[in-house]
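Yeah, one chain of the complex is gone here, protein chain that is, but the others are all in their spots.
A, B and C label the chains in the order they appear, each numbered from 1.
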Amino acid sequence: MTNPYYAKTDIGPPNFWNMLPQVIKDNYGNWLYHEKVKPGVLKHVGETGDELFTVRVGSPRLLSIETLRWFADIADKYCDGHLRFTSRHNVEFLLADGTKVDALVDELEAAGWPVGGTGKSLKNLIHTQGWIHCHSAATDASGTVKAVMDDLYDYFKKDDLPAKLKISMACCLNMCGAVHCSDIAFVGVHRKIPTIDDNGVANGCEIPNVVASCPTGAIRPNPKAKSVTINEEKCMYCGNCYSVCPSLSIMDPENDGIAIFVGGKVSNTRKGPEFSKLVIPFIPNEPPRWDSLVAAIRNLVEIWVKNAKKGERYGEWIERIGWEKFFEVANLPFTDKHIDDFTFSVPTFRTTTQFKFTDKK
Amino acid sequence: MTNPYYAKTDIGPPNFWNMLPQVIKDNYGNWLYHEKVKPGVLKHVGETGDELFTVRVGSPRLLSIETLRWFADIADKYCDGHLRFTSRHNVEFLLADGTKVDALVDELEAAGWPVGGTGKSLKNLIHTQGWIHCHSAATDASGTVKAVMDDLYDYFKKDDLPAKLKISMACCLNMCGAVHCSDIAFVGVHRKIPTIDDNGVANGCEIPNVVASCPTGAIRPNPKAKSVTINEEKCMYCGNCYSVCPSLSIMDPENDGIAIFVGGKVSNTRKGPEFSKLVIPFIPNEPPRWDSLVAAIRNLVEIWVKNAKKGERYGEWIERIGWEKFFEVANLPFTDKHIDDFTFSVPTFRTTTQFKFTDKK
Amino acid sequence: MTEKKRPLLDELKKGKWPSFVTEMEKSAETKPVVNSLLNLLERSFEEKRVHWKHGGIVGVRGYGGGVIGRYCDLPEEYPEIAEFHTIRVNQPSGWFYDSKAIRTLCDVWEKHGSGLTNMHGATGDAILLGTTTPHLQDCFNDLSDAGFDLGGSGSNLRTPSACCGPARCEYACFDTLDLCHNITNSYQDELHRPMWPYKFKIKISGCPNDCTSSIARADLSIIGTWRDSIRVNQEAVAEYVDNGLPIKSAVLDYCPTKCISFDKEKKEMNIDNENCTRCMHCISVMPKALRVGKEKGATLLLGGKATIVQSAFLSWVIKPFIKLDKEDNYAELKEIMEKIWEWWDENAKVRERVGELIYRKGMGEFLKATDLEPVPQMVHHPRTNPYFFWYPEDFAAEKEAKDANKEVAGSEVSE
Partner (left out) sequence: MTEKKRPLLDELKKGKWPSFVTEMEKSAETKPVVNSLLNLLERSFEEKRVHWKHGGIVGVRGYGGGVIGRYCDLPEEYPEIAEFHTIRVNQPSGWFYDSKAIRTLCDVWEKHGSGLTNMHGATGDAILLGTTTPHLQDCFNDLSDAGFDLGGSGSNLRTPSACCGPARCEYACFDTLDLCHNITNSYQDELHRPMWPYKFKIKISGCPNDCTSSIARADLSIIGTWRDSIRVNQEAVAEYVDNGLPIKSAVLDYCPTKCISFDKEKKEMNIDNENCTRCMHCISVMPKALRVGKEKGATLLLGGKATIVQSAFLSWVIKPFIKLDKEDNYAELKEIMEKIWEWWDENAKVRERVGELIYRKGMGEFLKATDLEPVPQMVHHPRTNPYFFWYPEDFAAEKEAKDANKEVAGSEVSE
């Protein structure tokens, strides 16, 4: 075992340059254009005429070292050892020799690793820890993602959607998946106020921080108990107090579940970045396959596929038809939950008579 | 003198029906279309084929009974006694007999009353009391409006602007003119924090109301003096505390003046209602003709006339070219004052890389 | 009457636009008080500051509003205008007058005041500008005898106003004038006796052009609309085109929903009315060819106000469509209004407008209190944050649904 006292610190990450394939080093910063070869395969062409092929593989993100080693083997076999991961956690094999692409794809697919996720396809689901590792998860991450991806699998493999489709998940309102700007986002939500373990609070938590952690000012100090009280009318179950103070437990298996938001995006392309908007306030947790969630998302995907114009991302489609039409097309109820009542609510109110009628019967 | 104890109360306003000309009674609710006859003159045609002519006259709004009686005479002479006022305080003469229109217009014009303000023209300026009657005015209303209207007179008389142009004024932040949704708005502003007359506050004001009146929470009770204190860093001179408590005087002849906002509108036409946005944070008071104000507004009007497409109101033009281009075209400095820092500031920040460069030299 | 010089104000008699100074000088010929006012104004022009102040509340018997008390801050120097109150006279709907009514107002005001008026105030009242306390009651008595009543001021219902509507406009989707008159008369108590947290304004526009600027200036905006289809007269369309209207650039391109198509061959215009948001643009450009639909009513919007305190709000949709029936005396509208007032009155802080209260409490609470149904037309878009509330009734409903489901499932099994 290494001597702890001599560990080098602050060395920073390995230098990426050493990881790059030769063709990239040769064309670094001088790529000219790219082409889609087929779903999951891109070809980048440099100013020199050099070609770089990328084979994108869908990943559950949670990977064993066994699989990682197998990927390393594949990289050695086809790519002089070069591979990378994407910002949505896919694996990409990088190779200069286009003749090897088909064999590479075949070997990956044969082993159960789907090649796809490029162009106008469903992208890999950004997601978080869930019940596997986080303490504040209101739903599971890997399980819900697996269930949804199994159902939507074909959309990952094809490149013929109206536009790219980015679905993301986060298992609590901390939103580690930063799902709040996704075409479709689902997020674990609580629905009951935290329980207060006064002793725990008194011994383990900084009362001022706990009070400050509450977005709606629902928490007041309870000096008598050296603890806090929570105003039931103001609490909207965000769980932030629990992040700051574990003695304010917010878990509630009966009432925890999932909310769905749609129409967000991040790219500055055409329309600038947009938040996703609430469309389904609650779906119960239904492990192992979360049938209601899967069905809801499939519906949301299908109405877009059916109705959007070529080139329109989810939110761009809705913007064109209007949210009132969206609720009609999606056949979803509109409730008090859908109307913002937080800090920036007023600018979301419809301050014009311009709207479409949807309740004509 | 009437016996005060027998005054009838709650009788409500006179019934409008009795005021309507016969042609209106005959065609009430059954108008078919209208035409512009010439600037200031409209013709409405009923389903019956009946015609109604409207002659619109620009008014300073502050009218003597002498003038009102003269209007009554004119109405008798040409309109069977019928006239009305518009929501922008113009006078409208209503007549069924089109042959009388020219004579009516001539007589009005001869007496110095401009006929115009219809269609794509400059409308009458909505305005407020100013130094003539209000206690919290940071600038004069009638004076500034007269100066501006003299300068822009021709635009009232013609009907060939890109779209209608609505300029409004209010003499303090109470914004009685509700100028906040105008193509061009100018508003009296203060720039120094109120002075506190402790005795006056103690004797005349309700401290909790005073504290609550401050939008930025700048006011704290000062129990010792039975008065209040004002946090200089938080006060942005809105004068609302002065509305609630006259002992917090906010007048300051040296530093009071006018701010200009542009690009607002109210109609739901094409683009929904929009607030006007700050473009010039301060112009000093320059009675009697407010030269800097008049010049600034003329510039603002002219750049729009020159650059807008047919049919584009002020804000629609700016939306098309972008605010950064507007500041370039208007040749106005952009400062910290222009960036919102109040409750709904964040949604006004540019959360995208989409913008135009304007500082290329 | 001192013959003081007023060089600054004299400047404002020049220029083509009708001069308020000239108006004042006209009055000054018979009313010395106006000369005094002119002198004070000249002084304000010199000093660049106002010389008015708040003072004791004044009014007429039985009313809490309708008069704005105003006092000169230099009473010794300007004794004639030491007091200079205004009286707000409730205008007839749509500001329609006849010469007799005008002369009546002038006569009363000649007798009791400065002879200066604002026709009209920004809220809509005819404003009689400047009188003294002793005259207030008498002036009111004479007005009342002549058929005029006062408008609102203070924490009450403010004088409602309406666009000319059916009297002069082909776009009017309901009788703005009648509604305004009806509401004003129905709520005389609310108008004349301030007993609310703050002011409440109603403005009524016959169509989405919103010629009373109600969305910007009224707590409650009542705006005409229709829910069927725009009526198209294709011959008139062809005529416009033949006369040179560039229909694509002037009409189609400006349609916010791009729901109009134009058949060049047939010179026919087709509107996809399902997707029309009734913005009025096409109708306004081609009034001879296009008419608003036949199934008419109004949209209700709430919350508009100017800058103070929470910054300006525009009214927002609270009811997409309401029929406005004269026959039942606008019962549905009034029920909604009264529920709004009740909730606002009970919950608002002093000087909190209804829009600000909703901002503080949330639309959810507002909708519950007023029995209005949440619909997507109320928002530009649904909320972006996940900060929403659950209520016992939500859980109860959920349980009910579940139990019902179980029963169904159970019965299936047992069959």
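As a working rule, a residue touches a chain if its C-beta (ideal position, glycine included) is under 8 Å from a C-beta of that chain, and two chains touch if they have at least 3 such contacts.
Not measured: the values here are computed from a predicted model.
> So there's a chain missing from this view; which of the remaining chains does it actually touch?
Touched by the chain not displayed, across the whole complex: A, B, C.
> Of the residues listed, B:A103, B:A295 or B:V346, which one is in contact with the missing chain?
For the chain that is not drawn, the touching residue is B:V346.
> Would you mind spotting which of A:L52, A:C235, A:L293 or A:A330 touches the chain that isn't drawn?
A:L52
> Would you indicate which residue among A:S213, A:S227 or A:T358 is in contact with the undisplayed chain?
In the full complex, the listed residue that touches the missing chain is A:S213.
> Under the stated touch rule, tell me which residues of chain A contact the chain that is not displayed.
Within chain A, the residues that touch the unshown chain are 1-20, 24, 28-35, 44, 52, 54, 58-69, 71-73, 75-76, 81-87, 89, 91, 94, 112-114, 126, 128, 130-137, 140, 142-143, 146-147, 149-150, 153, 156, 170, 173-178, 180-181, 209, 212-215, 238, 240, 243-244, 246, 251-254, 256, 264, 266-271, 273, 275, 285, 287-289, 310-311, 342-344.
> Just checking the interface: what residues of chain B touch the absent partner chain?
Touching the chain left out of view, chain B contributes residues 173, 180, 187, 189, 191-192, 215-216, 236-238, 255, 259, 261, 263-264, 275-279, 281-282, 321-327, 334-342, 345-360.
> State which residues belonging to chain C touch the missing partner chain.
Residues in contact with the chain left out: 307, 311-312, 384-387.
The rule is short, and it goes like this: only the chains that are shown with their structure count from here on.
> If you average the Cα atoms of chain A and of chain C to get two centres, how far apart are those centres in Å?
Centres of chain A and chain C (C-alpha means) sit 46 Å apart.
> Centre to centre, by mean C-alpha position, how many angstrom separate chain B and chain C?
Inter-chain centre distance comes to 14 Å.
> Provide the list of chain A residues touching at least two other chains, using ranges where the numbers run on.
346-347, 351-354, in rising order.
> If you look at chain C, which of its residues touch at least two other chains?
Answer for chain C, listing residues that touch two or more other chains: 208, 210, 215, 223, 256, 278-279, 314.
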